[in-house]
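Sending over a structure as structure tokens; questions will come in a sec.
Other chains dropped; remaining ones untouched in position.
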Amino acid sequence: MSQARIPAPVLALAAAGLLFFLLPLAGLIVRAPWGQVGPALVAPETATALGLSLFCSVTATAVALVLGIPLAVVLSRTQGTLRSVLRALTTLPMVLPPVVGGVALFLAFGRRGLVGEPLHQAFGIQIPFTTAAAVIAETFVAMPFLVIAVEGGLRSMDHRYEEAARALGAGSWRVFARVTLPLLRPAIFSGAVLCWARALGEFGATITFAGNLPGRTQTIPLAVYVALETRPEGAIALSLILLAVSLAILIGMRDRWLGSP
Amino acid sequence: MAWLAVSLHATIRVQRNGFALDVDLEVGAGETVAVLGPNGSGKTTLLRALAGLIRIEGRVELDGEVLDDSAAGRHVLTEDRRVGLVFQDHVLFPHMTVLDNVAFGLRRDRIRIASEWLARAGLSDKAGAMPRELSGGQAQRVALLRTLATEPRLLLLDEPLSALDVTIRAEVRRELARQLSGFQGVRILVTHDPLEAIALADMLVVLEQGKIVQTGSPAEVTARPRSRFVADLAGVNLLRGRGRGRQVELDSGAMLTAAEAGEGDVFAVIHPRAVALYLARPEGTPRNVWRGRAEDLDLQGERVRVRLSGTVPLVAEVTPSAVRELQLDAGAEVWVAVKATEISVYRA
Amino acid sequence: GGGVGGGPPSNITVFAAASLQPAFDKIAARVKSQYYLATTFNYAGTQTLTTQLIQGAQADVFASADTAHMTTVQNGGLVGGTTSVFAHNKLEIAVERGNPKRIHSLADLARSGLVVVLADPSVPAGKYAQEALANAHVTVHPASLEPQVTGVLSKVALGEADAGIVYVSDIVTSGKVDGIAIPDAENVIADYSIARLNSAWNRAGADEFFAYVLSSQGQAILSGAGFETV
């Protein structure tokens, strides 16, 4: 293919943009306390925090898929003002400072929260300070990315496939499961990747709502924050490990999964 | 309106900003109706309304079952209507094999029945293929099978052949004709192609701007076009004027002599073959003789269509040898003659 | 620096531990009216401030919530004068208003069914809390080890934690929780340290601020905010 040349100023700006991303990462790598990476890597706490990070971010992504895809479907059917309002409401967790997000989660799911209080009094269930709380915090912050990506996919989807399925006698569930979902796969996947990445880096809401307990709620970003207090070098080493793992996962994902719908 | 013992009764009104569809339709069991009309005349809208994909004002009754009745607030969902819908560009599910596509609408014994349909159509070897691996013609045939396999009571075909190659189209049209002949329900076929309509339909319905402007058997409709669109389809010249005995006064002022004309507003149809061209003023029987100018010439197979301007703008169809003899060229001045007996006049 | 009735009021930048905000805001107001010296604060965690200073941040005064970070900054050659401890802070048990769980001592924190939140041992408050618990021979299973004292405080204030160990000054500032005193025998004292920085653009102003904090007026304000004076 001989595609249109990219104009030189555009190329230059793109290079500047890439550099803007790469320089800080390069800084981390160049100034990295490489001596600390080895010990950090073998430290049992690292493995625990990394495992917990992956577990929580993957679970949060799964929850976001289960709740977010239906929400996107409903959003994509709305019109006009209702649509703007719903869409703005789903975007708000992105704007809310994460620490306040954590406070908001307390107010909803905490021991004194709107839902948490009856839950606590009826069943003695306490959500804060558990791994579940970490998952909830990450889901709250990261789900908007999934919802927005899937909704975009739905809007640009060819709805005649669904119509054809209905004309063939498929009920609403069958249309959704056998036609809509498979056709949405690329949008779902790219939304899930964004959501997962955001969940993996989540800090503020998690530390507020789930607290910081190694092995239970201390994900890598929390461990990094704590380590910054006493051994900044170790914190950077830990961040590099997180980056390397994410980079490997992101690159390992098949290109075709990431394609536009 | 009294409901006769026929299969589909529909009174459909759809209002959209700037467009209104307003159609009454009655189709007998086992009949094929071809819906023709210019772009944007509402053909697709009509099919979608019958399929239940859009809400209508009015009433749709199929085989005694009321599918839509806006007065009674009744609306049967598309999936519960047992209608079959075939789109212009197949719309096969891209993530399923051909077999799974055909099996999609079946309830039980899905794979066996779907395989049988494919086998009957000679497409067994494509059962495991994905839609993107099919040629356009194969894909459209599979789409047709997928719909027929569900044994719909009402079959809606939206330009099923128009996306196909001319060379494949004849083949798929043959297959369609064969399949339709074995199908018991009502069939409604939207098409742009008059040949397709005439080959496949028992009745034509011509839509323009959301209204039915003409309906009848293919022979009736093409013999007595009531609009420019139908005249173009039938390939004839359509003129409009006022009848005075055997004369027709055209809107342009020119007079036409026909075998019979009647009184009042009339249409006059002249087949292009009946339009004769001469270099000198012809003597003899033709009552209608004017001067004209050949605007352009269009070779169509073994005939040449000549578009004429002048007192009465017409299209003439002549042989290539006539073109040579007359030394016809765009811009040439000619005499135009039409025999009175070749002009068919009927009430507007 | 700006003298009384002198030229235009001058300005200093103070990097201060976030827990000092209530006291330092008052001090700044006084300094402004008395010395025509405007103060710009950069309140953040002591650790963040340390990172920023080491990365070359320009500031006139640094007020740290402990001596360890001050030492780090000093070892980086960034301190331009003497360092001085200007306040102490004692630990207290923070409990919900009205103390519904009836907590009266460190030993009560070991009760099962209580949600106790501590600061992480990597921050001074956490380290001191551990020392205090060790002094009292109490083992606590915390629900969370907060990297910031605020985290402990807000969780208790919201009723999500039953108790936490924080500084007295935090309880005074917060006004949302009750404090249960810890006997001196078990308690640990934190030292707050202040210094003028090498990068100071306004040395005179920095020294004025430094002196005011250690003056009796400054100490009175700190005392009102829950700190123990030196």
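All chains are identified by letter, namely A, B and C, in their written order; residue positions are counted from 1 within each chain.
Convention: a residue touches a chain if its C-beta (ideal position, glycine included) is under 8 Å from a C-beta of that chain, and two chains touch if they have at least 3 such contacts.
As the structure is a computational prediction, the values presented were derived from the model and not from experiment.
Student: Which formula, in the displayed labels, matches the entire complex?
Tutor: Taking the whole complex into account, we get A x2, B x2, C x1.
Keep this in mind: only the chains that are shown with their structure count from here on.
Student: Graph shape for the chains shown, where an edge means the two chains touch. Line, ring, star, complete, or other?
Tutor: line
Student: What chain lies farthest away from chain B once each centre is taken as the mean of the Cα atoms?
Tutor: C
Student: If you average all the Cα positions, which chain's own average lands nearest?
Tutor: A
Student: Rounded to the nearest whole Å, what is the centre-to-centre distance of chain A and chain B, using the mean of the C-alpha atoms as each centre?
Tutor: 54
Student: Nearest whole angstrom, what separates the Cα centre of chain A from the Cα centre of chain C?
Tutor: 35
Student: What whole-number Å value describes the gap between the mean CA coordinates of chain B and chain C?
Tutor: Averaging C-alpha atoms per chain gives centres 86 Å apart.
Student: What are the residue numbers in chain C that touch two or more other chains?
Tutor: Residues of chain C never touch two or more of the other chains.
Student: Could you list which residues of chain B touch at least two other chains?
Tutor: Counting only residues that touch two or more other chains, chain B contributes none.
Student: Show which residues of chain A lie in contact with chain C when the two form their complex.
Tutor: Contact set of chain A toward chain C: 103, 106-107, 110-112, 126, 128-129, 207-208, 210-214, 217, 222, 225-230, 232.
Student: Can you check the complex and tell me which residues of chain A touch chain B?
Tutor: Residues 158, 160-161, 163-172, 175, 178-179, 182-183, 185.
Student: Tell me, which parts of chain C touch chain A in their complex?
Tutor: 45, 47, 51, 115, 117, 120, 122-123, 142-147, 151, 154-155, 158-160
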